[in-house]
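Everything below concerns the one structure shown next.
The complex is shown incomplete by one protein chain, all other protein chains being positioned as in the whole.
Then we have chain A:
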Amino acid sequence: MTHVLKVILQEDSDDGVTNLSTRSNFDNNLKQLNELLLNMASQTEKAIKEAMLALINQDMEQAKAVIDGDNEIDDMEHEIHDKALLLIARESPVATDLRKINVALKVSSEVERMADMAVNIAKSAIHIGREKHITEIVDIHKMMEIALEMVTESITAFYSEDISLAQRCAKRDDQVDKMFGSLIQELLSFIPHNPNSTNQIIQLAFVCRFIERIADHSTNIAENVVYLVTGERINLND
């Protein structure tokens, strides 16, 4: 079980009782929509981790599995979009209900982009192949860990509609951006002394960029959480 799922299932078990409101059918459907999204996010989180492991361990099989697994995540996105459109068509949601569906659509697209980043990382791992790593990729791994925490936080913030968690998540993006800047500098500095490893260096720089994008997508999700709860659009990416 991935971290995202664990955190949220823990939270869910606390309230337990299902409320039967006047629109219980709609509420149940909305809950199912969010659960689908949660599964998709969980699958994506797993794909990102595995892509990173494939890179570190130079495991080509694992990298290929990540690439193949992306279809499933794409299908999940389509399922979420279909369900959301059906809810709009059949239930005529308004106000917060409508924003919830709108945000679920947007979040699912952000998550899908994250999954694409996992595929990109896996592809870079394949490009590098079994060539000896020119540098310890400890810092890249560190950056990835922060980005993964941001994924978990943004999705948890979405599910629990927690603005402060969303804001905390967005704050971490600055840290990722800084690490990205210095890692790129460092990688570029290797080129003059290692002209034969240029391909690897470029691929590692790409990986840094993909991780940085994962953090950006998390920030976008965090912004959507703020919009969901308050109805106001803010930019947390500054």
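Note that contacts are C-beta pairs under 8 Å (C-beta built on N, C-alpha and C of every residue); 3 or more make two chains touch, one makes a residue touch a chain; residues count from 1.
Keep in mind that, in the parts below, contacts and distances are computed from a predicted model.
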Protein name, per the UniProt record, of whichever chain is missing from view ("Protein-methionine-sulfoxide reductase catalytic subunit MsrP", "Phosphate import ATP-binding protein PstB 3", "Aspartyl/glutamyl-tRNA(Asn/Gln) amidotransferase subunit B" or "SCP2 domain-containing protein"): "Phosphate import ATP-binding protein PstB 3"
Candidates A:96, A:194 or A:237 - the one touching the absent chain: A:96
Interface with the undisplayed chain - residues on chain A: 21-23, 26, 92-99, 231
